[in-house]
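The block underneath contains the structure these notes are about, expressed in structure tokens.
Left out: one protein chain. Kept in place: all the others.
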Amino acid sequence: MGNSETFEEKTPFAKLLRVVQAFFVKHHYILSKIAMSIVTMLLTMVMIFFLLRMIPGDPVYQYAIGIQQQRRITFEEAYKVAVQMLHYDPNENILRAFLRYFSGLIQGDLGHSIIETNVSANSLIRTRLPWTLFLSSCALFISFFVGITVGGYVAQHRKGLANKAASVYIALSGSIPDYLMALLLVINLAYKYKLFPAQYNYDAFSVTPGFNLPFIRDVLWHGCLPILAYSLVNTGNWIMQMRGSCIGVLGEDYILAAKARGLSSRTIRSRYMKKNALLPLVTSLGMAFGGLFGGAVLMESIFNYPGLGLEISGRILSKDYMVVQGLIFFSGFMVILVNLLVEMIYPWIDPRVRRE
Amino acid sequence: MDAIVRFQNVHIDYPLKKYTLHAVSDVSIDIARGKITALVGESGSGKTTLSSALIRCISEPGVIASGEILFCGKDEEPIHVEKLTEKELQSFRWKRVSMVFQAAQSALNPVMTVKEQFLETMEEHGDTSPAAQKENRCKELLEYVKLDPDRILKAYPHELSGGMKQRVMIAFSLLLDPDLIILDEPTTALDVITQSYIFSILKEINREKGISMLIMTHDISIVAKFADYVGVMYGGKLMEFGAVRDVFKKRRHPYTEGLIGATPSIIHDISAIKPIEGTPPDIMNLPEGCVFWPRCVYFEERCRQQEPDTVVYPDGSKCKCLLEGR
Amino acid sequence: MIKRITSNVQLTVGLMIMAMFVLVTFVGPIIFPYDPNPVVTEIYLPNSLAHPFGTDWMGRDVFRQMIGGAGSVFQIAFYAAVITVLVGSTLGILSGYAGGKIDKIIMAVTNIFLSVPAFPVYLVLASIMTLESPLAIAVVVSAWSWAGLCRAIRVQVLSLKERDFIQICKVMRMGTGHIIFKELMPNILSYIIINFVIAMRSAILASVGIMLVGLASYDPTNWGAIVSAARGRGLINPMNVRILLYPLTAIVIFQVAALLVVNGLDELLNPRLKVM
Partner (left out) sequence: MEYIREPLMQLKNINMVFQKQSSLLTDKKFHVLKDVNLDIFEGEIIALVGESGCGKTTLGKIITGLYKPTSGDIYLEGERMTGLLSKSITSYNKVQFIQQDSYAALNPVRTIYQSLYAPIKTKNRSWSRSQINRKLEELMEVIGLQPADQFLSKYPHQLSGGQRQRILMARAISLDPKLIVADEPVSMIDVSMRLSLLNLMKSLNKRYNMSFVYISHDLSTTRYIAQNGRVCVMYLGEIVEMGQIKDVIRSPRHPYTRALIQAVPVPDPDYVSDGELPLKSMQLAALEDRPKGCSFYERCLYSCEACRERVYHRDTPTAKVLCSHLEAVPDKPIYETFGE
């Protein structure tokens, strides 16, 4: 900015300004990404707030009636208690309501259940998220690694049978919705052949939760089918992405140049093709990972697996919107956060976007 | 002539779904040892295909259909390049023949530093000397092409300008002391001053290290300035070959004559130059007989009917024209 | 043009299957009308000539149910694709071509939609709105899907508008309308057509998913509703499994067909391949 020259260079304020400016110049890339993410988060908050306002009827009213019956107090008092407990007053001025909602979020309070006391979005995340993350991140990383290995291979053998098979697999797995895959596995492997359990995260009757071998084994055992279903569906997508990316890279001049330099095909494959082809996939992987925090709603409901997704769909069906809001905001927040992290790591992976 | 490479009746085909495309047909040419030989021709003339056949890096799906490519090192049996196995090729490439690509701008791996790529190439070719020694070798070469080695070595390709990258590639091509360097349009995307610098560096390399060079270009002025021998290619065939001065003075082939006559210069009489009429041949649909007849000012009926033989003169120069000596 | 389409195997097969679905949707209900009343004597009948897909727990013909429901399934898909493509490409072109503040605002909004997971929001919308027509469901399932298309089209427009042939239009004083509709649009039309089919695919998946959770099954013959009802009856019973597999198989066949069309169109319209 031009008027920085008007400051006397010697005053401490000008010095401070220059230090601040230098800081901004140096970390321009990261700072602008962070600023963008904060803006997106704020806008997301606003949007979810208005989604809440769209709900017809008065949830506080029903909650107050419940409290009235429970505690035997007057309806007015019960209503006040309800308002306090729900952090939600339908008669409140919309701006103030927004500020309260906003300050709640800032303090990390994602919202309380209307139906059950002592249940909040925060407590649900604490108990459900680990299960969701266990399932989906296992599945994600299995499908990612299988996908890039197969994708890299078929890109180099485009005329072979493997590529044709991969194409068919990509088409099929892209056409079978994940819930159908889950249903098929449940029907066949669980009900028909009884190889795996069909439901739940572990057998509460035979094992005790904690760090003990039978429990861990049982959790893994129950996780098999969901992870398998999820991986089967998603691997195709990763194969497709990796194959496309590799084919693009193989057409680049530096591959031909590396060949002309007499480098072995192993070196070319690993250090030239894969390294470059993986760059765009890192972003996709980050986005996919961020998406995990919302839980896989249908998948978890088919396996009756107590993750966040099952919780969300259950709460929606029982119209417990306060919690639903919180959970949806949480997953949106995580997507933004993970994307931000990926963008911050990216220059470190790809020297082309590195800034001095 | 003491040849380092002999192309003998080389045919290079691209088998496509419906027909086969003859990118290079029946080209015989000798590349002189220790000299600079230029191949000049327009797009589609087959010059790049021919030269990449020398290191067997023809773009897919091209194949050497027939003919021999002999690489004759000093005091050793000629190597049949077209018969080398994949393993033998790996040690042949870059150690005997290296190449500076037309697309030098994108010939370096974008995610590795210059140093990493230099060292990798040395290691892959079995150089087991200590790292410091290898690094010194890289620095020496970069200084040779007038670059600041400390800055360049740790740079990533995108941090270099076009002219710098081109010089890095030239240094790179010298890395394993090859006998021959192929230069494919080494200055196409660069401006004249950078171009002039690069040619003086190349000439110095040729003189001091005695490395033979094969340069592909579409610009006949560069040939005049830089090369010792020149082969003129058109429609996948060699039209004329000879020492640069001879070719420019004698202009045996009508195409050569047209090409030189159509190139504007900053000193010669402008009113004398005139274009070659017509368009370059479609490689998928070459004319019968002599490939040049549709554009030739000396055209006679027999040019359409029979393909001319290549006449070889006592001094080794060649001309492929029925009306030779017109 | 027709010859070029028929020479593309993927596209031909895909289009033929899709045409069959359309035919079934329009003509099917006339030939095989569906009777929703329970027939107590015909519960869980196996496949037969009279009931090609058997009957359900109330003795109703599954084959006829599916034919009756096809209309609702494809209407949702069609409307949703129209909405997605209209909103996505309008905003994408606007954002990319106008640039500046408009671009920033549209992209900020698009980013929200891309961050918040779609499916839970579909469920919320489906539960707070009363969805009783294909159009309403289509609105719900396209409420989020436009964002990805918007961003992709914006990127294309951004690169196109810097291309020489758009620049020269400005020098020649061609109007903005001409530039957008006559110069830009033809270049992204193939992309939009392909995304129309892709939007249909995801709309079917999303709508069936919503119904599977038990929301918005306003039309009991909609395939999603059949699946949901069969699942509700318990999958331990193989008869219910059988009923549920018919609509799901039909969905998969349609998905494969649509994918073939997408791949075929991509091959046919993609300029990269055309130049070669």
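When the chains are written out, they are named A, B and C in that same order, and each has its own residue count from 1.
Convention: a contact is a pair of C-beta atoms (placed from the backbone, for glycine too) under 8 Å apart; a residue touches a chain by one contact, two chains touch by 3 or more.
Bear in mind that the values here come from a model prediction, so they are computed numbers and not experimental data.
Annotation: of B:Val244, B:Cys290 or B:Cys303, B:Val244 touches the absent chain (contact as defined above). Which of B:Ile69, B:Val97, B:Val111 or B:Leu259 touches the hidden chain is settled by the complete complex: it is B:Leu259.
Touching the missing chain, out of B:Val24, B:Leu153, B:Ile220 or B:Val291, is residue B:Ile220.
The missing chain lies against chain C, touching residues 163-165, 167-175, 178, 182-183, 186-187, 189, 271, 274-275. For chain B, the residues touching the absent chain in the complete assembly are 42-43, 146, 161-163, 191-197, 200, 218-226, 244-245, 248, 258-260, 262-277, 279-280, 295.
Heads up, the rule we're going with is that only the chains that are shown with their structure count from here on.
Viewed as a contact network, the protein chains form an open path, each link joining two chains that touch.
Chain A and chain C have Cα centroids lying 24 Å from one another.
Contact residues of chain A toward chain B in the complex are 252-254, 256-265, 267, 271-272, 275-276, 279, 350-352, 354.
Note for the complex: chain C touches chain A at residues 108-109, 111-112, 114-117, 119-121, 123-124, 127-128, 201, 205, 208-209, 212-215, 231, 235-236, 241, 244, 248, 251-252, 255-256, 258-260, 263. Put simply, chain B touches chain A in their complex at residues 55, 57, 59, 86, 89-95, 98-99, 101, 103, 106-113, 120-121, 124-125, 156, 158, 172.
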